[in-house]
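After this line comes subunit A, so read on.
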Amino acid sequence: MLPITPYHYLVLSAALFMIGVMGVMVRRNIIIIFMSIELMLNAVNINLAVFSQQLQNAAGQVFAIFVIAVAAAEAAVGLGIILAFYRNKETLNIDEINILKW
Partner candidate 1 sequence: MIETFVVPILKILVLLNAVLVSVTFMTLLERKIIAWVQVRLGPMRVGPHGVLQPIADAVKLLLKEDITPSRADKWVFTLAPIVSMVPALIAFAVIPFDREASFFGYRIPLYIADINVGLLYIVSITSIGIYGIILAGYASNSKFPLLAGLRASAQLVSYEIAVTMMLVSLVVNAGTLSMVGIVEAQLQQGVWYAFLQPVAFVVLFIGGLAETNRAPFDLPEAEQELTGGFHTEYSGMRFALFFLAEYANMIVVSAVATTLFLGGWLRPFPGVEALWLLDYVPGWLWFFLKTFAFIYIFMWIRATLPRYRYDQLMRLGWKVLIPLGIVNLVITATLKVLL
Partner candidate 2 sequence: MLEAVVFYTLAAFILGFGVLVVTARNTVHSVLFLVANFLCVAVVFVMLAAEFLAIIQVLVYAGGIVVLYLFVVMLVNLKRPPEAPLDTRRQSRAGFVLAAVLLAELSAILVYTAGRPAPAPVPGPAVAAGTGNTEAVGMLLYTDYLVPFEVASMLLLVAMVGAIILARKDV
């Protein structure tokens, strides 16, 4: 247990990913769902950083930077969509965001 191998970090990132998945499945507030997606992306980043250190190649960290950039873009556009939607329908409940249903 004591020497910290990369497996410890992998277990941590897997558990964080689980928590994100649970958040997306269980909560109804759409902003909390977005934040759970961010938790999942963070778990992936930890994974990439661990392997980058194990293989002594900075490509993992480069990928993690791209993940952060894409998460920023996705958060901006997603929150813009939420704001535009909220202006019309006044709700943040994902069960009620269903006006495209046939």
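Per the selection procedure, all candidates are chains of the complex that A comes from, given by their letters.
Simple rule for what comes next: a contact is a pair of C-beta atoms (placed from the backbone, for glycine too) under 8 Å apart; a residue touches a chain by one contact, two chains touch by 3 or more; residues count from 1.
What you see is a predicted model, and the numbers here were worked out from it, not measured in a lab.
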{"item": "Of 1 or 2, the one touching subunit A somewhere in this complex", "value": "2"}
{"item": "Complex contacts: residues of subunit A adjacent to candidate 2", "value": "1-4, 7-12, 14-23, 25-29, 31-32, 34-36, 38-39, 42, 45-46, 49-50, 52-59, 61-62, 64-66, 68-77, 79-84, 86-87, 90, 92, 95"}
